[in-house]
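Questions regarding the structure given below will be posed in turn.
One protein chain is absent from this view; the other protein chains keep their places.
For clarity, chains are labelled A and B in written order, and residue numbers in each chain start from 1.
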Amino acid sequence: MTSTTAPTGPRPEGPPSDKGTGRARPQRPVRELGVLLAVVLLVAGTWIQNPGFLSQQGVRDLFLGATVLSVLAVGQALVLITKNVDLSVGSVMGLSAFGTAALFAALPGIPVPLAMAAGIGIGALCGLANGLLVATVQVPALVVTLGTLYAYRGFGHWWADGGQINAHQMPEAFLALGGVSVLGVPLPAAVAAAVVVATGFYLARYRSGRELYAIGSDAHAARLSGISVGRRVVAAFAANGALAGLAGVLFTARYGTVDSTAGFGMELEVVAAAVVGGVAIAGGVGTVYGAALGAVLLTTITAALPIWQIDQFWHQAVVGALILSAIGLDRLLALRNARKLGGGTHGP
Amino acid sequence: MAPERTAPAPRPREEPAPRPGRVRSLLSARESPVVAALLVSLVFASFFLDMFATGRNMGFLLLSVAAIALMALPMTLIVITGEIDLSVASTLALSSATLGVLWEAGIPIETALLICLVLGAALGAFNGLLVTVFGLPSLAVTIGTMALYRGLAYVLLGDRAVASYPQDWVSGVRAPFLGIAGLPWIAVAILALAALFAVLLHATAIGRSLYDIGNNTEAARFTGVPVRRTEFWLFTLSGTVASGAGVFWTLQYGTSRADTAFGLELQVVAAVLLGGVSIFGGVGTVLGVMSGVLLLGTVRNALQLLGVSGDVLQIVTGLILIASVVGPNLVASLRRRIPVPTILRPPTHHGERP
Partner (left out) sequence: MTQQPPPAPPPLELVRVAKSFASVRALRDMSLELRSGEIHALVGENGAGKSTLVKTIAGVHRPDSGWIRADGVPVTFARPADAQRAGVAVIHQEPTLFPDLSVAENIFIGRQPRTRLRTIDRARMRRETEEVFNRLGVPLGPDHPARGLSIADQQLVEIAKALTRRARVLVMDEPTAALSGVEAERLFTVARTLRDQGVALLFISHRFDEVFALCDRITVVRDGSFVSCDPAADLDVDTVVRRMVGRGVDTLYPKQETEPGRVLLEVEGLTRGGVFDGIGFTVRAGEIVALAGLVGAGRSEVVRALFGVDRYDAGSVRVGGARLAQGDPKAAMAAGLALVPEDRREQGLVMEASIARNATSTRRGALSRLGLLTSRAEDEACRSWGERLSLKYRRLTDPVSTLSGGNQQKVVLAKWLATGPSVLFVDEPTRGIDVGTKAEVHRLLSGLAGEGLAVVMVSSELPEVLGMADRVLVMHEGRITAELDRDEADEESVMYAATGQPPREALR
């Protein structure tokens, strides 16, 4: 019963204003389409600049380049949507990549799917540990995953002991995965696309998926609505870990040679991809399609810079500028919407 | 049905017992575990490692944590107000790269240093502008500027390194203080700076208002604290100090590279949190943070002397960080479960609000 929060005052006695009632504005994936448009424009422009950009090999490289980052971005989006963050994904991916390779090296006869499942399992375990720490001990995700960023990476280094595992220690069948194509799309990229679509479908069509948005939107209200917030958050972290594990497996398959530094420093690029794709750090907003498109955009920029005769060293600055414009744009749109809908502008 | 009219006469309260409070608050403070851990690790390392307590090793240890210690000071203030600055390591790198480019262009090093500091202030002010004027979350903003500033460093230097710094400057930053072996003057300078920050935070009106902002921004506003202006200047300060750390780092290693100090921001944040500063804001001390920085440095140094590989160091760093946050939370939740003896409870309340 506070009198400060309710926007009241002179009552308009005229005809009803269109405060959100008259014209319904359904949620459309405008944000995702914007990123898609940017990707298309960038690809088209680069192609005009140099048709070699879209040669068979060029497309292949583009696909493969985006694979790992988009899988990671999808996982990160799951966590960000619940208003958490996972900074340990780079380390988890590195651990899985090395773990998968080490398994092949240690047990030469091991079936390929089993080793891959093990790699994903390592990631899932790491994610589960993050989630449990966040949900049960109530430690902020930023702190927990900053800690596990070091711990997982350190564990990986300790395991690898400075060594690396080379392609010849891994079965041909596994390494060939990187070269196989499905309908002209490299298999890893196809896997990534399947992951994006499946996760997107899950988030949109399952109760538990929608509940992730509810939690990020207002955790207190979610609890009042009977949503088991803790369990969902743990699940989101575990899924993110599993996807980071998958990214590690894909990384190993593609490069063939891994040491324990795989994915070093990757966490921030992953968060960047998700944010550029419209997933809000403040939770509750965004789709995995957007996150994946953000990853594609970042990789495409990397690939396009040399063609535009721009020094590759501009890459990171461009990424930074892109993140800032993305959050600035989101903020601007939010403010404009708030103003258009009237009210809600109280307080700071 | 009539309202009670009899106002109970206010009981005069006996004067509170004279200050066992100070000792108690020292013991129960959040940073005391870190301080204790630091002391224990110093004692252990000195006893069991012959190499540890030598002047050479001490100097090495102090130099290795100097940049982190520097950046941790303004970071402490920022985290206490409930914000964060992840761009410090990139600011350091950009400042270092700028120094390199200016030096190569033949600008006197003194002038170049000054330009770097001004640049750092501008980079910090840009963060502050985005956070306070545009109202963007500092976490997202500084992830963005972390990439941007690092990127600009690459733009300036590419993968080149500038290493032609004048030898007297390079050896100058590592010089011992008053000839005392194992005590670099930079360590003394940082100590003095830390004392300054401690005074600012713990014994001035501004310092008090930082805690208020972190604990309850709304109440701070109602008390006349200029919240946005304060936060703007904190980010500016952070940028300035980070570029100072960049200058120091450059001269310490005698080289400028764009990828320098990559990932150092996380170590700075880790040290600050380890030192007992709450990520939610409102809690923390300079003493705790400096102990956190030194604890991380000591453990790392000792393990290195033991021949433990860098990998275990990272595991230990991560685990210490997690333990430092999980610990207090666990203790708090245990306390909630165990009933407090009546005698320790605060006085009975009248009219607690429902």
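Brief remarks follow.
Keep this in mind: a residue touches a chain if its C-beta (ideal position, glycine included) is under 8 Å from a C-beta of that chain, and two chains touch if they have at least 3 such contacts.
All values reported here derive from a predicted model rather than from experimental measurement.
Between the chain not shown and the residues A:L103, A:A160, A:V191 or A:A214, the one that touches is A:A214. From the options B:S32, B:S64, B:N216 or B:T255, the residue with contact to the chain not on display is B:N216. On the side of chain B, the interface with the absent chain consists of residues 1-5, 7-8, 10-13, 16-17, 21, 25, 199, 203-205, 207-209, 211-212, 215-216, 218-224, 226, 282-283, 346-354, using the contact rule stated above. Within chain A, the residues in touch with the undisplayed chain are 1-13, 15-17, 19-22, 24-27, 204-207, 210-211, 213-214, 216-218, 220-222, 224-227, 284-285, 337-338, 340-344.
Note that in this section only the chains that are shown with their structure count from here on.
Those residues of chain B that touch chain A in the shared complex are 84, 130, 134-137, 139-141, 143-152, 154-155, 157-159, 221, 258, 262-263, 266, 269-270, 273, 279-280, 309-319, 321-322, 325-326, 329-330, 333. Interface residues of chain A facing chain B in the complex, by the touch rule stated above, are 85, 87, 133, 137-140, 142-144, 146-158, 160-162, 260, 265, 268-269, 271-272, 275, 281-282, 311, 313-321, 323-324, 327-328, 331, 348.
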